[in-house]
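Structure provided below as structure tokens; questions to follow.
Missing here: one protein chain of the complex. Every other protein chain is in place.
Moving on, here comes chain A:
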Amino acid sequence: MATTLASTRAAASRTATYISKGTRLSSGEPLVEASRIMWTPHNKLAKNPQVLIDTMHRKLYPGLYGSDGRPTSKLEESQRIDKSWKSRVSPKKKELAERWGETLVRNKLIVYPRKGAPIKKKCPDPVSTITQTQISKLDPTGARTRLFAKSNPECARVGDILLVRLRSGDPFSGVCINIRRRGVDTAILLRGQLTRVGVEMWYKVYSPLVEGIEVVQRAAKRARRARLTYMRNVKHDRGSVENIVRVYLRQKAALGTAEGQKKKGLGGVGGGVLGGKKGGKRGKRRQV
């Protein structure tokens, strides 16, 4: 009985030391009874189940242990409980981590970073991107855009007489009674007469079928409506614009190519002589 509990299995010794606290275990003291070991506080045992296993085994099978507390024959090692988190990681995950050369992190799933910029930053408004490329393709000089741009003081307005030259067929002229501004879908509504019948025609401004749009005559006064649908009434109908257009075309032909080129340089869709003058006046007035 010369040995102390400290010389028994390591785990059991820890318990014994705990029990003998205060009484100072010395080598001369008698061995602490096995039953006393069971006094170990529950939480202590719960923390280390191995201690409990060893202790209970010693108490249940005292014949297997010698007087020194050591097992007389080689005992089968009780199955150690591996409480480490790594033992609980699924083999598939381990294999994946090994394949990708990653380290396993406890209780943490790997969140991979996003690849590439979000579309909000890359291209926040794809519709206008497509529209702009279309407009630049269909109207490389930007003349049509300027003719109907609100920012342009000399833009065409409702009430003006416009002439639309088409790729196929006769040109059509009439009073512009509506301008629908929708990017590449911008369109104008012209009201004229064909064979003495009132006719309204929608023209897409950027359509490749429209060769040119000319301002024949500016409106005498700024229209106080956005859409001059009242012109459909007999009382307000302008009727045929044929005569005005004929005069305009004759003047344009008389002025010759030089004038025409100048107009083209200004925007390719310049109005007639009258129109230009009126437009200029309006522009000045706006600046004041």
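One rule holds for everything that comes next: a contact is a pair of C-beta atoms (placed from the backbone, for glycine too) under 8 Å apart; a residue touches a chain by one contact, two chains touch by 3 or more; residues count from 1.
Please note the rule applied: contacts and distances are computed from a predicted model.
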item: Per UniProt record, name of the chain withheld from view ["RNA transcription, translation and transport factor protein", "Non-structural maintenance of chromosomes element 3 homolog isoform X1", "DNA replication complex GINS protein PSF2" or "Large ribosomal subunit protein uL3m"]; value: "Large ribosomal subunit protein uL3m"
item: Residue among A:130, A:199, A:226 or A:253 touching the omitted chain; value: A:130
item: Residue numbers in chain A that touch the chain omitted from display; value: 96, 100, 109-116, 118-119, 122-123, 125-127, 129-131, 134, 137-138, 167, 183-185, 204, 206-209
